[in-house]
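This report concerns only the one structure given below.
A single protein chain has been removed from this complex, and every other one stays in its place.
Let's look at chain A:
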Amino acid sequence: MSTTADTAATVRRPTRPRRRRIKPGRLALYAGILVITAIMVLPFIWMLSASLKLDREVFAFPIQWIPEAPRWQNFVDIWQMIPLATFVYNTAKITVIVTLLQLFTSSFAAYAFAKLDFPYRNVLFLGYIATIAVPWHVYMLPQFLMMREFGLNNTHMALIFLQAFTAFGVFLMRQFYMSIPDELCEAARIDGMSEYQIWWRIMLPLSKPALSTLCIFTFVATWNDFLGPMIYLTETELKTIQIGLRMFISEYSTEYGLIMAASVVSLIPVLIVFLSLQRFFVEGIASTGLKG
């Protein structure tokens, strides 16, 4: 079937009128898009290009976008000059734990808020909503003092506790669960499923889009977080990639090629996650308009 359609198309193509002249409006449109895209992308290309250069070549003008002799050694050196592997490991550890905790506790709580009836439900939910509007900067200090009291200073636990239980996650998941018909849960209850089974076997599989959205928001925010680790982590072996990068910048402030190479490395995980789950990210922003 498809082959006949294909041949029909190829046969018909020459008889079609030649492509119309490109209108000037269309040309201006593409020109505008290309200029803006260049502004958005060139800093990254410059970064990539500089990461393969010697320090003295980085600021050479006119800019040589493709270095004559790419210096791959930069990408080897950075792992030896700073404990980059440790930083990457620490960040990955914190990010994965926070993301898993966030997904589990948010979807778990959201199920009760969306589908179960219990005393003070609305009051408790209102408490969640009200805190979404409070900037973290307002309570970062008492939070820090409390963690210090708990002896969690200079531990990864502090960062995990700080980011794993957000009102935003509960809110996002609840909104999604509200759109799932109650009849589905009713039917499952009649079949003798417990509430935990309903959550695990019905709600979770149905809420993949919302879970993906929350997953990306949390992953990107935790991986990129910078103020949190800066306040809590003082020991080098505990630091995350963002703090390590900053340390590297101030320590080797004139080793431009190396700084750029380390920056490129720090962007790769987010780039991979972003490109593979981009669709959900965009949908998530479009539908909630909130960020983590």
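By our rule, contacts are C-beta pairs under 8 Å (C-beta built on N, C-alpha and C of every residue); 3 or more make two chains touch, one makes a residue touch a chain; residues count from 1.
Operating definition for what follows: contacts and distances are computed from a predicted model.
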"Sugar ABC transporter permease", "Chemotaxis protein CheW", "DNA-directed DNA polymerase" or "Protein translocase subunit SecD" - which is the UniProt name of the missing chain: "Sugar ABC transporter permease"
Contact set of chain A toward the excluded chain (per top definition): 25, 29-30, 32-33, 36-37, 39-41, 43-44, 46-47, 50, 58-59, 61-63, 104-106, 108-109, 111-113, 116-119, 121, 124, 127-128, 131, 133-135, 137-146, 161-162, 164-167, 169-170, 192, 195, 199, 220, 223-224, 226-227, 231, 241-242, 245-246, 249, 256, 259-260, 263-264, 266-267, 270-271, 274-275, 278, 281-282, 285-287, 289-291
